[in-house]
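Just dropping this structure here.
Of the protein chains in this complex, one is absent; all others appear in place.
Lettered A and B in written order, each chain numbered from 1.
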Amino acid sequence: MRPWQVVTGLGVAALLVLFAFGLRGDPRFIPSPLVGKTAPAFETGTFDGKTVRLGDLKGKVVLVNFWATWCQECRVEHPMLEKIAADYGGRPDFAMMGILYQDKVEKARLYLQETGGARYPQLLDMQGRIGIDYGVYGVPETFVIDRAGVIRHKQAGAVTPEFVAKVLEPVLKEAGKR
Amino acid sequence: MSRTSLIVIAILLGGSLAFAATVDEDPTEAKVREIAKELRCAVCQNESVYDSRSDLAVQMKELIRDKLKAGESPESIRKYFVSRYGDYILLEPRRQGLNWLIWAGPGAAFLAGSGVLVVYLRRRVRRDRPAAGAPVDAKLKKRLEQEMEKLPDEDVP
Partner (left out) sequence: MPHAERETRLFLEIGHFAAILALAFAFVGTASAFAGGPRNPAWVRAGSRAVWAVCALLTLSIASLVYAFLTNDFSVKYVAANSNRILPTFYKIAAVWGGHEGSLLFWVWLMSVFAAAAVARHWRTHSVSMPFLIGVQSAVMTGFLVLVLFLSSPFERLIPAPADGVDLNPLLQDPGMVLHPPFLYLGYVGFSVPFAFAMAALFSGRAGDEWVLATRRWTILAWFFLSVGIFFGARWAYYELGWGGYWAWDPVENASLMPWLAGTAFLHSTMIQEKRNLFRIWNVALVILTFALSILGTFLVRSGIVSSVHAFANDPGRGLTILILLAVLLVASFGTLIFRAERLRADVSLDSIVSRESAFLFNNVFFLTATFTVLVGTLYPLAAEAIMGTKVSVGAPYYNKVFVPLMLGMLVLMGVGPLIAWRRASISNLKRNFLAPALAGIGAGAGAAAVGMREIYPLMAVVIMVFVLGTIASDAYKSARSRARRDGVSLAGGLARIVRRNKRRYGGMVIHVGVLLMVLGMAGSGNYQTEKSLVMKPGDSFTIAGYAISFKEIRETRGPNWMAIEGVFEARNDGTLIAELRPQRRVYSRGGMPMTEAAIHSTLTRDLYVVIGDEVPGQGIAVKAYVNPLVQWIWAGGGVMALGTVIVMFQRRRYPVKEAA
């Protein structure tokens, strides 16, 4: 074997391995640099004009869901979010909220009427600043913030029962122990 | 955008004719451009924040503008975006770690290619130097070369 033969062979092999890897990966998933960091603070109004401050929720596990009416997957995950609200909404150490992402409030109100409303507060993000602060690149995205105010997980795409079991539950449990 | 909203824009814009003026670019705009051209619009296919018209990109540009006006340096604004979106948002990979592969890669490839080529050529040339036993009349050689030079540089078959 001459050197060029070896190099050519290895090059082709490397290329194919790389492609195989590329197929396996989920191109939508971008690891968030925010996981493990303190959640960016925000203060904003709800649809009904109340003010919500993230800082006021210290000591609680907070679930923040970014969504929009133009997003198909949000429609898919809506029942799951409702279920989470129903199952955990009563706990004093848990809070969840939706943040409307690049959308109009009127549309969102209609949407919520259609889908049977939401049991958790819906917040506004008028200039998209909260979304940018959280590094949101598409909806739905869901963040889990622990009692210390640290982002523990970012879910890109719809929340699932696995998300509840593998992400939310453990954070809630550990919060309870502390 | 529906037809009605088009009309509304037209009326709105037309109605404000009375306040016509000479306008110029906001002085921070050049800096906004400089920063936004190097950030990737996260929701687009390979477009910069500056070039994209998506809502997210528009909001990001507003944010950059506000931050500049608040006195933040371009470097700290870049850092802010990286802290939120990761290195993914930089259209130009930072010169660090594994990224050196692509920064040094082209230069290295060129040098390696040239090196291999030069070594190859030298070897080929040396091997075929006329053997010492076949001396060429220096005069004849010179004459030949001169004649060759006179020929137009043409690919005469």
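Keep this in mind: contacts are C-beta pairs under 8 Å (C-beta built on N, C-alpha and C of every residue); 3 or more make two chains touch, one makes a residue touch a chain.
No experiment lies behind these values; they were computed from the predicted model shown.
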Residue list for chain B contacting the dropped chain reads 1, 3, 6-7, 9-10, 12-14, 16-17, 19-25, 29, 33, 37-38, 40, 42-48, 51, 53, 58, 86-93, 97-99, 101-103, 105-106, 109-110, 113-114, 117-118, 121-122, 124-125, 127-128, 145, 149, 152-155, 157
Chain A, residues in touch with the chain not shown (by the definition above): 5, 8-9, 12, 15-16, 18-23, 25, 27-28, 30-31, 137-138
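Just so it is clear, only the chains that are shown with their structure count from here on.
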Whole-Å distance, C-alpha centre of chain A to that of chain B, is 34
If you look only at chain A, which of its residues touch chain B in the complex? 30-34, 102, 127-129, 131-135, 137-138
Listed in rising order, the residues of chain B that touch chain A in the complex are 42-43, 55-56, 59-60, 62-63, 82-86, 88
